[in-house]
Every structure is written in structure tokens, then in C-alpha cells.
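Quick one: the structure is below, questions incoming.
Rather than the whole complex, this shows some of its chains in their spots.
The chains carry the letters A and B, assigned in the order they are written, with residues numbered from 1 in each.
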Amino acid sequence: MSLAEAVSTHVQDGCKIVLGAALENAVPFAATHELIRQGRRELNMIAPISDISTDMLIGAGCVTEVTGAWVGNVSGGMGHNFRRAAEKGLPHPIKINDYSNFTIGMAFFAGAYGLPYVPVKTILGSDIMKSNQSIKLTEDPYTGEPVALIPALKPDVAFLVVQRADKAGNSHIWGSTGLTQEASIAANKIIVLADEIVEPEVIASDPSRVLIPGFGVDAVCHVPAGCHPAPLIGKWQRDNAFFHHYHKETRVPDGFDRWCDEWVRDLADHDAYRAKLGGELEDLRILGDVPSAPANYATE
Amino acid sequence: MTHDYSTQELMIIAAARQIADGERIFVGMRLPITAYGVARLTHAPNAVGLFESGVARYEPADGMLYTMCDGPNQLGAAWTTGLIQIMGLLSGGRVHAGFIGGAEVDKFGNINTSYIGDIDDPKVKLPGSGGAPDIAAMAERLVIIINHQKHRLVEKVDFVTSPGFLDGGDARKKAGLPGGGPAVIITDRAILKPHGPEHEFHLASIHPGHTVDEVMANTGWDLKSIPDLGVTPEPTKVEMDALHHIDKDGFWRS
């Protein structure tokens, strides 16, 4: 399935969306672009940290709610669109549901595994308990000590970048995964952006490397470098210059619009994006081979 | 006075000294990760570095990192896993110290990385908390790194993203926070530490070349000094050699 088709089939205006949950790697920027191109509106973007992905969607007017722990530009600092929306309501106001990284982790965990809420201590004392009214301060009935309840969070759709998948969506991921597993299992639908599509035997050779099994996946899209400019372990280096360029260009709303036309709206799809990047993208491709030691699954 | 180290290098060495051998440390990027590397090469060869995305490392990564998720931070790591496994160590009380920065810190060590001004109509919307509140709540001690300016070291933060001693005294304990709270603020002018039963941050040492008046003029509260106020010890040759070994390009020299 093409990514455009996956987005048009599975994402409606008003959806709660996870665009990657690994923090700063494996961010599905290709899906970010497609949501902008298809003009989705009133999205609630949920993620601990998704680097400039959330900032782009805010600037393009797709977002009315942000649920997470951090929105900005890991290279540049502030996300200009996020600031403009929060400070001046431009392009329109956004509601911010604050979490810390661990508490949004627990919210996804609860959503994934059918717990109504999770009691934590890690958010005590923080004003996030005041700004996020879904978090309840209560007493541990065993000890009487203060504890904060984090209710389950269940996204509508989760987009995930994986290093390799088979056609059925059985997916191998390696390197740090942040909240990828919990966020995707919590989601009603999972859309996989596979950097590489491989034969089922490759995935089946290592079922312990599977983070997302195919039976939970709603669409599988073959999108090489769908993570650009974020890194993908063993596949693509981070495009640091691209992040700095975005930061510089988007200081003013007009600048963001120009950037967004050039890099998103004026391009038909991710193939066109890759073609426009050209040699810059090729320079980021990981050519080395540092393989993992094999695990043996023989039975006799 | 001439020193053959920069202010930032002095801060890195001061930060490195906050890490004891064998400790598990939430590192973060930039200055703290360099401090972690210095500590590993000098007095803390068995320290373990933790990164919120799901990485634990013994040796720091080889080469410059832009984010904790970059390839070099994962290659040869002790563990690449999920956020819950790594931050769960924190929640489970198994982390000794964490480094965090912020836009504002107040006299009780509370940190703001969320909203400057009114939360419903903020003057500045900062990027947010990341995992800092969890680290501040749970680590045995917190090391705060911040530039020493009057609008950064304030009487009271607009929004407590990451709790220090809250309103001081036993407020932190009453709030149910298990971790020990902020142990030190390292700035580009001085080192501050909580003092007395109120846990108000006091001037603990002044970096060489700076003065008490200058530090006080750049602090947003009526800063008191600890009784045995001294000068921040200069980096040793061993420490500087370790730092130069890591910072081959001289990023922190200027």
C-alpha cells in the first residue's frame, strides 16, 4: 500500500496520532509530510518527543492538540511553529496536554495492556499535575503516601518506521525503541513504514527481534528513508544540517510556508522528496556493515 | 589571571566531579555527556550512563552526538531497549544522579522548562519537560547546569516543571518525592548548594576570576553564602588531559 493511500484510508480529521515514539530516531517524517499534503485537520499529536515532526504539522495548521513531553528542534532548541501557536494562536491555538517522558510511557503502557490507569511517583511535585487535568493526585491505599494516577492513553493511529518488515507487517527493529512498542500496541491502528521489505523468512529467522508482529498491523508501506532527517540505526545517519536549516528558515510564518511548499506541498510524494535531496541523502546512507552475532534457533 | 581552561571546561570538570565510581547517571547531551566521559576516564571508571530513549552505555560514544538516539550512541552500547526499562530504573530508585538544565531555576532548585509567564497565555512556550521531572523526582541527587543570569536564577519559577525543594523546608518530603533533590547548581560563575533546613540554595564556591558581588548581581534572589565559601577548585592536569582526549576538536575550549 502506498503511504498516501494508508493515510487517506486510516486517518480522519480529529484523530489522535502517534508519529514515531522512539524519541529522536525512526521518526516517520514521510507520514508527517503526507498528513500535511492531504490537509488533515484538528489532529491530536501524541508523542514523548518527535523532534521537528510535531512543529511542522502545527505550522501547516493540521494540529489543535499536542500531547507529550517535549516539542522543539533537538538541534536548534525551540520549535518556532509550536511557540507561535502556544503564544499567539498562530496559525491557530493549540491545547497542550503536558506529560513527562515516564508518565506518557505509563499512559501508553496502560493503553496497550488494558490497565485503566497507572499510579506513579515520578510526577509528584511537578506543576504538570496542575496543567494536565487527567492526572489525579491521590493516596496509595497500602501506605497512605501521595501517588499520581496516569490514565490510559489510546491513540487512533500509530505510524512507525522499522528497519525491515515482510509484506504482512511482521517487523524487525533494533537500537533504542523509546515507547515504540507500548504506543503502537495501545493504538487502534498501526501503519508501518518499512525502510526495507524483506522475505518472510528473514523476519521469521529471529522472532525475538520482532517488536511489532504483523497481526497487529493495518498497513505496510515501503518507504526508504521515511525517517529523513532523523536517523535510523544501521540504515541512515541523522541529517543535522537539515534540522538547522529548518530552524533558520521557519523563524517567521512566511518562512515556514516557503519551507513547507518547497519540501512538502510542492512534492508529490516521498519519492520526489528523496529525488530532491539527491546526493545529500546518499551521503547519509549507511554503507558499513557491523553485524550482530547470530542467535541460534535450532531445535535439535 | 590566566587559566589554560575555558569557563565551560571548568564547568565540565565540576560536573564530572559530581559522579562517583560505579554510579548510574542520567547523562543528557552536550556538557553533561562530556563530563561523564571525563569522570569515566579519571575517578569513575565504572560509572554507567543512562539515556531516556532506551540506551545504557559504559564507554561514552565515540564522536559528536546531536541526539541520544544517534547511531554512535547505540553502537557498542551496554543495552539498547525501551524508555520504560531505562527510566524505570529511575522510578525504581536505582539511579544515583541526573544532570538537567532549564530556562529558569529558583532558590529552592525548582526548574522551569515549560512556560514563562501565565500558563494559559504564556509569554514564552518552552519545549517542555522531556524526562526531567522524573529525574528530579526520583534520582538520589540532581545536578543542575545553567548559565548564571538574573532572569535564569529567579526567586520563584513561573512553572515547576521539575521539582527541587518546592517551597523549601520539608515541602519536598511532604509532596511524597522519593529522590534526594537538587544537590548542586553549576553555573558559568559559581557553584550553589542547598544549605540549612530550608534547603535554600547558597553560594558554595566562586569560579576563579569571578567575584561575590558580580555573582549576586546576576542572581534573581537575595543570595546568601555558606559559611566556608571558597573558590571552585581548578581542573587538575589529569582532568584536563581526559577532557582534551574526548574533546579533540576543542569544541569546549572557547
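Convention: a contact is a pair of C-beta atoms (placed from the backbone, for glycine too) under 8 Å apart; a residue touches a chain by one contact, two chains touch by 3 or more.
Keep in mind that this is a model prediction, so the values were computed, not measured.
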{"item": "Copies per chain type across the entire complex", "value": "A x2, B x2"}
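In the analysis below, only the chains that are shown with their structure count from here on.
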{"item": "CA centroid of subunit A to CA centroid of subunit B, Å", "value": "28"}
{"item": "Of subunit A, residues touching subunit B in the complex", "value": "22-26, 48-49, 51, 68-72, 74-75, 77-79, 82-83, 86-87, 96, 98-103, 105-106, 109, 120-128, 131, 145-147, 174-182, 230-231, 233-234, 237-238, 240, 243, 286, 290"}
{"item": "Sites on subunit B touched by subunit A in the complex", "value": "51-55, 66-71, 74-75, 80-84, 87-88, 90-91, 114, 119, 122-134, 136-138, 159-163, 166, 172, 175-178"}
